[in-house]
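Only a single protein chain was left out; the remaining protein chains are all shown in position.
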Amino acid sequence: MDAKELIARRVAQELKDGYLVNLGIGIPTLVANYIPAGIHVYFQSENGIIGMGPVPESGMENPDLTNAGGQYVTALPGAMAFDSAMSFGIIRGGHLDVTVLGGLQVDEKGKLANWMIPGKRVPGMGGAMDLVTGAKKVIVAMTHTAKGNPKIVKECSLPLTSIRTVDLIVTDLAVIEPTEEGLVLREMAPGVSVEEVLKQTEASLIVPETIPKMRVG
Amino acid sequence: MDAKELIARRVAQELKDGYLVNLGIGIPTLVANYIPAGIHVYFQSENGIIGMGPVPESGMENPDLTNAGGQYVTALPGAMAFDSAMSFGIIRGGHLDVTVLGGLQVDEKGKLANWMIPGKRVPGMGGAMDLVTGAKKVIVAMTHTAKGNPKIVKECSLPLTSIRTVDLIVTDLAVIEPTEEGLVLREMAPGVSVEEVLKQTEASLIVPETIPKMRVG
Amino acid sequence: MKVLSSKDAIEMISEGSILMIGGFLGCGTPEKLIDELIASGKKSFTVIANDTAFPDKGIGKLIVSKLVNKVIASHIGTNPETQRQMIEGELEVELVPQGTLAERVRAGGVGLGGILTPTGVGTVVEDGKQKVVIADKEYLLELPLRADYALLKAKRADYYGNLEFSLTARNFNPLMAMAAENVIVEVEEIVPVGSIPPDSVHIPGVLVNYVVVGRCE
Partner (left out) sequence: MKVLSSKDAIEMISEGSILMIGGFLGCGTPEKLIDELIASGKKSFTVIANDTAFPDKGIGKLIVSKLVNKVIASHIGTNPETQRQMIEGELEVELVPQGTLAERVRAGGVGLGGILTPTGVGTVVEDGKQKVVIADKEYLLELPLRADYALLKAKRADYYGNLEFSLTARNFNPLMAMAAENVIVEVEEIVPVGSIPPDSVHIPGVLVNYVVVGRCE
C-alpha cells in the first residue's frame, strides 16, 4: 500500500454513518474511495453542493456541475445545490461533521499551516480558514515529512490557517492526536518504529506505553 | 371620495413603472387599487413574496400563501417566494423602491413614530423599523388628525420607528414633504384651505406662494 | 434523519428549553407539533418566533395554554392574550425588528458572532446594545440567536430529510433549521430520495434530526 492510500484508508475509519464531510484537494480526496462498508456519508463541496458523486463518464459532463477543484463531477440522488453563503454557512455554523485537509505544517499545539509559503507560493486560502475554524472535527491528512523535513514542528514557521487546534493528524507513519498536554502518538503505521516517528518529528510527542497499529479498515 | 380613498389615490401617483413596492396594513393596502394605467409595479409582502396578487375567490385559498397581515392572497405569474432573511435583505439592502406605511405621528424633522403607544398598545414593530430604515423612498399615508388631535407634530412624543427622515406625507388634507429647511406644504386636498391645514398641524409648515391641488389620478 | 410520531418527537423536549418555531401569523407553523406540545403539559419555554399568531392558531395556542415564559418576536399585536400576559407580568416579551430577528437567527445558524445593522439606531431598540461607527455611520451590534429545538413546518421531505418549503410558509423555517441543536420538522409528506431536484431543496437533510408527518399519520 502506498503512503497516500494508507493515509486515506486510515482517515476513512474516522467517518461515521450520516456524517457530512468535506474533503480537501490531494490526499483528502482519496478518502472517498475507502468509506467503510455499511456507512453512508454525505460529501459537501464548498462550491455549493451536498451529495457530490464521482467523475462522470466522458460525454456526460455538465458544465454547471463541478467540484471545488473545478473538475466535472456528478450529483447523487438526494443531492442539494446552494449558493456560497449557504455553503459556508454550513461550514462556519458548525454543521460540517468532518473536514479533511492537507497540511504544510502542524505544530506542537496542534495548529495548522496549509495555505501559503511566503515569497514562494501564494495561492490564497480559499475555504481552508473557514473549514478549519468551523468544522466539528478537523483531520489533517499529509505525509509525515516533505523532502525529508519534518512537517510536525515545534512551532509553525508558515502562516497559520486558524488558531483552532486540529483534532487528528494522520500521516504515512503515524496517527497523532493533539491534546491539552501535547501531541500524543496514538497509532503507528505497519512496520514503523517509535524511534523512526520521533526522528521524523520535530515537535515533542507524548508516547503512551502501548501504541496500536494503524487501523486501515 | 372618502378620506382613505383620497390618500390612497394620491400615494398611487408616486409609483413608477417597474417599482418594487411594500404596502403596510390599513390605508396603504388600498393603494394597490389605484395604480395608474400603463404602469406595472411589483408588490412585496415581507412575509416572503414578490408578485403578491389579490385575495383569492372562496375555496381557492392556499394555506401556504398569505400576506403580512395573515390573510390569504394569490401569487401573480412571475411571483417569487423567499425566506425572511432574503425578504429583509431586499428591504434593508435598499432594493425596495417604495414603502407606504401608516403613521401615528410625524415630526417637524420628518421622523416617524408608528409602532407603539407606551402603556396602551405594544404590538411590536414587525418590519416597520426595517422598512423605514431601508427603503429607497418612505411614504407615510395617514389621516391628518386622530380624534381631532394633530398627528404632524413639533416632536414625536411616541417612540420613533427610525431616525431616517421620511420622504413624503400624504393625508386627507395635504401632501407634505420633509426637507432640510422643514416641512413644506406641497399640495392641498380639494376644498381645503391653507388656514385649515395650518390649524390641524402642530408642526410649523413652510407654505410656498402657490400650492397646487392634490393629484389623485 | 429519523421519522418519528409527533408524540415521540415532543417526548424528547425538556421543560424550559429554548424553542425556535417557524411561521408567520401561523402560516408555516407546525400545528401538529404545537398541539402535541400542549397535550404534553410541558411548560416554561422560551419561544423565538416571528410573532405569536392568533389565540387559536399556531404559537398563539402555546401562549393561551401558558406554556411560555418568554417570547422573542417582532410582533405580538394579533394575539391579545400575549399582550395581556405581558402587561400582567406573566410573560416576558423581547421585541426585535423583523429583519434584525431574521439576521440574528441566521447569524446563530451560520456561525457569525454578530451583525451590524442601522435598523433600530436612535430608537428604543438600541437600549443596552453596543454601537459601532463605520465610515461615520452608526450601527447596532446585534447578537446571534440559537435554540435547543427548532419546531418547523416544510411542505415535504425526502428520505434523507432534504426539505422543500412552499410559498410564504417558508419564512423563518429554513433560517431556524440551521440555528438549533435539534431540528424537528413537520411535513405533509415524505417522498423518495431524488424526488426533489438539487436546486429545489431548501435545507439539506443532514441538518434535519427528526421528521414528523403532519397529515397522514
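As written, the chain order gives the labels A, B and C, with residue 1 at the start of each chain.
In this text, a contact is a pair of C-beta atoms (placed from the backbone, for glycine too) under 8 Å apart; a residue touches a chain by one contact, two chains touch by 3 or more.
Keep in mind that this is a model prediction, so the values were computed, not measured.
Novice: Using the touch definition from the top, which of B:Leu15, B:Val31, B:Ile50 or B:Val153 touches the missing chain?
Specialist: The missing chain is touched by B:Ile50.
Novice: For the chain left off this view, which of A:Ile39, A:Val55, A:Val122 or A:Ala146 is in contact with it?
Specialist: A:Val122
Novice: Can you tell me which of B:Leu6, B:Val73, B:Ile90 or B:Ile152 touches the chain that was removed from the display?
Specialist: The one listed residue touching the chain not shown is B:Ile90.
Novice: Of the residues C:Gly77, C:Gly111 or C:Gly214, which one touches the chain left out of the display?
Specialist: Of the candidates C:Gly77, C:Gly111 or C:Gly214, C:Gly111 is in touch with the missing chain.
Novice: To test your reading of the contact rule: which positions on chain C touch the chain that is missing from view?
Specialist: Within chain C, the residues touching the omitted chain are 103, 107, 110-118, 132, 134, 137, 139, 141, 143, 164-167, 170, 198-200.
Novice: Quickly run down the residues of chain B that touch the omitted chain.
Specialist: Chain B touches the chain not shown through residues 18, 20, 42, 49-51, 75, 77-82, 85, 88-90, 92-95, 134.
Novice: Counting contacts across the full complex, list the positions on chain A that touch the omitted chain.
Specialist: These residues of chain A touch the chain that is not shown: 45-49, 62-70, 75, 81-85, 87-89, 91-92, 121-130, 133-134, 159-163.
Here is the rule we go by: only the chains that are shown with their structure count from here on.
Novice: Please work out the Cα centroid separation of chain A and chain C, and write it as a whole number of Å.
Specialist: The separation of the two C-alpha centroids amounts to 35 Å.
Novice: Enumerate the residues of chain A that touch no fewer than two other chains.
Specialist: none
Novice: Two-or-more-chain contact residues of chain C, please, as numbers and ranges.
Specialist: 106
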